[in-house]
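Take this structure first; my questions come after.
Every protein chain but one is kept in place in this view of the complex.
For reference, chains read A, B and C in written order, and residue numbers begin at 1 within each chain.
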Amino acid sequence: MAVIRDVMPAFELFQPANVEEALSLLNRYKSDAWVMAGGLDSFDWLKDRIKRPKVVVDLVGVKELEGVRASGDGLEIGAMTTLTDLVRHPLVREKFGMLLEAAEAAASPQIRNQGTIGGNVSQDTRCWYYRDGWECYRAGGNICYADTPTAMNREHAIFDADRCVAVNPSDTAPALIALDAKMVIRSTSGEQIVDAEHYFIGPGIDITRMTVLKPGDLLVAIRIPGTWAGSQFYFEKVRDRKVWDFPLVNVASVMKTSGGTIQDLRLALNGVAAHPVRLRAVEAAVRGKPRNEQTAEMAGLMAIEGAKPLRHNGYKLPLVRNLVKRAIRGVEGSWTS
Amino acid sequence: MDFLKWGRSPWGEDILIRISWDLLYLSAIGGVLFLIGHALYVRFWPQPVPEKGDAATTAALAARIPERVARHSVAARAFHWVMAAAMFVLLFSAFLPIVGVKFAWVTIHWIAGVILTLSIIYHTVHATFWLDFWSIWPEKGDIEDSRRRMLRGVGQSAPAPRKHGKYPLENKLYHLIILITGLAVIGTGVFMMKRVQTPFFTRNPYLFTDQAWGVMYVAHGLAGVGLVALVMAHVYFAIRPEKLWITYSMIFGWIDRGHYLEHHDPQRWNVARPVPPPPPDEDAAKGRRIAV
Amino acid sequence: MPERTLVGQNYTTPDLVAKVTGKAKYAEDYRAEGMLFCKLLLSPMPHARVRRIDSSKALAMKGVVGVLTADDFPPVKPDQSGLKPEQALTNEPVYQGEPILAVAAVDEVTAADAIELIELDLEPLPFAVDPIESLRPEGANARLEGNAYVDRKVATLKWTAEDFREVAAGRLPFGKGADEWKVGDVDAGFKQADVVIDETVVIQSTGHQPLETRTAMAYWQNGKLYLHGSTQSVARTVASVAGWVGVEPSKVVIVSEYTGGGFGSKIPGAHSMAIPALLSKKTGRPVMMRISREEEHFIGRARAGMQARARLGMRKDGRITALDLYIVMDNGPYSAQGDARSSGSIASLAYQPMTMRFRSVAVLTNTPPRTSQRSPGGMQVNAILEPIITKAARKLGLDQVAVRHINAPAGKAPYGPPGQNGKQRYVTSAFVKEALDRGVELFGWDARKGRSGQRRGSKARGIGVAVSPYVGGSIGFDAIMTIRPDGRLYFQSGIGNLGTHSTIDVHRVAAELLGMPWEKCEVIWGDTSKHVPWSCSSAGSQTVHAMTRAAHAGAMDAKRKLQELAAHDLGGKPDDYDVSNERVHRKGNASGGLTFAQAAKRAIELGGKYDGHELPKDINPMTKTSATALAGLGLMGVAKDNYPRDGDTHSYVVGFAEVEVDVETGAYQILDYTAVADCGTVLHPHSLAGQIHGGSVLGMGHAIGQRWTYDQHYGRPLAKRFHHTKPPTILDVPVAMKWDAVNIPDPETPVGARGIGEPPVGAGYGAVLNALVDALGDDAFRRTPVTPDVIVAALDAGKWTHEALTAHV
Partner (left out) sequence: MAENDPVVTADEGQRGVSRRNFIKGVIAAGAAVSTTSYLFRGGSILGQPSLPGAVERLVTLNVNGQQRRVDVMKQETLAMTLRYKLGLTGTKLGCDRSECGACTVLIDDVPHYSCSILTHSVRGRKVVTIEGLASPTGQLHPVQQAVVDAQGFQCAFCMPGFVMATVGYLKTNPNPTRPELAHGISGNLCRCQDYNKILDAMMLAAEYTRRSSRA
């Protein structure tokens, strides 16, 4: 009955030197194993003594998973590449400035120095009931504490809630979806490549996971095709504090225009559902339309169709509407002093 | 094996969460064992020879029995199949994710649950006011018949049991047990809809205490896994060759005279034609009205 | 008054190099041979009774040495309020997270594992986390004894169904049960007003959250308790720890040379200090109790939140004719808090309303214990009233600064409730108008007015100003200083070292008076075994005022003794002598007489009053004990501050802010901030800047984001860690801020210096809120913090939409 926090219980630690070793460990210990990348999500769980893996597989020594490489006209980013290394990489800066912005918007400098892109996209939700050890659906229980008449759910989902109303907190995830990134997943039984959009899963599919990764799976790399290199990017994150905080909502879009007409675009949001949301309907409606206030307005309105606000997160509707609007037409006006 | 899954409330109290899903496998295995057992029994155990009635009486009676004895009205059959469909959807949407087939099951599950609930309400009203309400409920004599049938089934000597009324005792018992489990899942399920987002209710998991919810989840779970075995048995009997005539009756609405005479007691399920006999086509309709 | 050689100058404080090299030892940095670690078992329920505790499994674990429960504490009786005073461990937890039990083990992992083996049987009791909910006719009481303080006693107080119809409409009812005071005829005041504004406002509770938690380490030696903790005053912590542990104060030594912040939460130390102390006694080994950030949320104290309603009447010229203020204060579960009362006083001082009625009720809740937090009550009332004043001014077409100017306190300004004689108390001095004028200039107010409320694209600009007074000092403390034969001057200090530097700064007054070069001065602080005098806490903006007075008195005593000693040895009258240049000498002959080193030797030879063997009668017993221990070391200056004072000392800060709000996202940035202080004579500019800006940022933090959130169904907090409580980061405040001080000496204290810790908080808070009102209009928010979600929802709906009265959202 007694609950104790802040002291990690014992676990066995492995620090494999390469992917093969890591995979064989994961295969050997399956659901007893906990994969640790930068560790910033992991330590919370471990220190809170809520998750108690027998074995931690720390990927710190797997150097082959680090680094950004050119791959055709796109990029391949090792899953263990830190956000700082990503932000500082000339190819990222040159071709996919939006990813830089998104990575730079995450957490704090020290966290970006240690946190990895793989960890950032695979992190667990930050629902404060779940993270505090309340035994909700996501924790194997039969209740969502965040959607009750008295629940505090300012940060929670407006879309695709299925029992659980938690949201995905990643800043890089919507950017990767907009850029049509591919996630390279390996296990002892082989390699699998998943569109970034489909890497994330909602509670309807599996209420205890945020991604398609199953025990034994390892995200090894993220490939960004050259398709959208150098196109028009928009990324914006709205949050409380300018450091540390996860997004209330963020938006990422890539766009190609020609003579004021939107030729093609991809648009994704996060902080609104348990998975980042790609706005396919909006994309379809906006394609071929002139890039102007009217189109932006329409896109914004379409984006919130079907949204179901909770007691404290109704603001996410106007926020999403405005962010999508801005993703289409940009930000208006500024002060010089 | 722990049959119940306990969780911890935000106050650190132990609360019931649900049954252990091991019980699902237990129920499924139990169902399969029963089927195998029954199949083996039928295949290898010498079956008692059915009692032949007095030939003269039978012939006289047969003359008054229509070719097709109406057994289930269109409404009743519609109910049965709607209910069956809902039940399958409910069971699959409940248990496939547990065995590893992942999909967004909750909405499907509650919609099927609502359909099942509505169909059962319809059935209750329909059966109460339009059907022979008591025909489906076990009566005192059924127990003695059942005892005799069992003894004879295992080769003991016993007086011949009466033939069935409209429904054999197995049917009646099955109906009874499905009614209990069905009401349990529905009764709990309706409240459980307060725990998820539906258009009907404002979500409020605090409608009952943590402990009361726990009991409700356990009841829902127990009834649910129970239904797995029950439905397996039901389907099994429905497709057994010697029972197919009953299954057909649930599709077409009637049984033929032969089966009627063989299995049913005209005293207890009177479908005999009054005099003068009307044309055959109207028989069914008439029979339906009188006897169903 | 001597020439200012030290006062008003920057210098490097003697603790700084130790801090910057990592050598400074805070409580958790101490080690003792055989030291055990302890972990706490916290109540999972907001209110419960312990039915049974079974520690046998824990005690059977290898490495577990002892278990401590409430039964191991000295018994306490209910005080005059009817409640039992708080103890570090309890059998009736009254908030979720209250410690019930502690385990000591050879290491922390073992202690933590052992906690999980404790079997605890609790009986849940009714609870309330929202004061208003507790006032409902059917609402639960937070304590078995009642739910509110009525006439200083805990009683059951319920409002009527009628009252709650007001609540449903989003207005705080003027329900019964409140303390009340009045100045003038409020109704007549409202009649004179040209505009009346009536608003219901909610101000959040917030944890103090010093960066150093209340970790403590204790051991016993020869019957004496040595406690290494974190406190705002070692001198004042001795008695409180002695009381909690149940020993004589003479048996307690407190060591806290460096305190990692307190903000009011460590004023008499911390109740939790008793845990390692008693566990150490029980186990016979030193015990270290590391307090985690989450535990600090529970036991680390918090500011009382408020649900308030204010009606304010303003005349065409901006003068406030009437103020009717009603505050429901979230008192937490224990002793009665003073925040609401201070709110009334500070409101009456800051705006000098022509008539005023003040009502307040302190409601008990099952949330962590409250205590004064930097500008207690002052900060909250600033947040309640400043936006209302700005809105009234706007309705009348008046400039924000002009309105503050016309209502500003000046001279011996009256404030607070009328006393027995029907008259209000008054302050020692106030130079708020001067501060406003200086601020207008420094901030460039007039130039910025052009941007007030302007919008470009999605970006709206707003500017705001706020006036924030607070108590700026106490009186009556003691000083001990010794000039020793090594020719150096030693100061003993019992003030906590929170890095305000006042612990050190105040002694520069004495060094200056005695003409002692600062390099030859040493301050001894942070350890009660080192014979410290009766000192104030580094709290409530007292230190600079209180302890410069004491230092002044001590220095004057030392000077007098030097003069007398010189006259005794060298002839003449004491008044023929002067001190300067490290000598006591005949006036006009600075190189003659005795050196301080010689005088110190003579003082020891002469004994008696000169070296501390005879002491003044009026000093505190603690000072007497310390001075006696130091007697014979040199020439001793020891005295109580007996200087007269006419009025109550207050200091003032005016804050100016400009914000830019993105109206599409609700996100905003505080672009600029300037603060001007009226705190009398400036003692140490660097330090003063730190207080002004640091305090202002604390206020800004409350305006922009600091949260305190509870799940009302289970009465459990959701915001416990920095990630959720959201103290401001370096990027949430302007990248460069300005400050100044009017630097006019307070006439009622010999040095002229007043304290400054509290007033900036309300200035930062109010200025930012006013700037937001300026940018967004009158109807964007009614509660704090004002976060992007609040703004974007209000702008979308065209009016504020956020929970009207619910607490802890």
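Just a few scattered comments:
By definition in this document, contacts are C-beta pairs under 8 Å (C-beta built on N, C-alpha and C of every residue); 3 or more make two chains touch, one makes a residue touch a chain.
Keep in mind the model is a prediction, meaning the values are calculated, not measured.
Every shown chain touched by the omitted chain in the complete complex is listed here: A, C. Of the listed residues C:60, C:144, C:188 or C:731, the one in contact with the hidden chain in the full complex is C:731.
Residue-wise, the contact with the chain that is not shown comes from C:293, picked out of C:228, C:271, C:293 or C:602. If you put the hidden chain back, the residue from A:19, A:60 or A:331 that touches it is A:60. Although one chain is hidden here, its contacts on subunit C can still be listed: residues 10, 12-13, 16-17, 19-26, 28-29, 31, 35, 37, 63, 106-110, 209-213, 258-261, 263, 288, 292-293, 498-501, 686-687, 689-691, 693-695, 697-698, 701, 721-723, 727-731, 733-737. Remark: the residues of subunit A touching the chain excluded from display are 6, 8-15, 25, 39-40, 43-44, 46-47, 55-56, 58, 60, 84, 107-111, 113-114, 242-244.
As a working rule, only the chains that are shown with their structure count from here on.
If you average the Cα atoms of subunit A and of subunit C, the two centres end up 41 Å apart.
Computed centre separation for the pair subunit A/subunit B is 48 angstrom, with centres defined by C-alpha atoms. Across the assembly, subunit B contributes residues 9-10, 12, 206 that each touch 2 or more other chains. For subunit A, residues touching at least two other chains, in rising order: 1-3, 145, 148, 150.
Of all the residues in subunit B, the ones that touch subunit A in their complex are 7-10, 12-14, 17-18, 102-107, 195-197, 202-206, 213, 217.
The touching residues of subunit B, counted against subunit C in their complex, run 9-12, 206. Those residues of subunit A whose C-beta lies close enough to touch subunit B in the complex are 1-3, 134-135, 140-145, 147-150, 161-163, 202, 204-206, 308.
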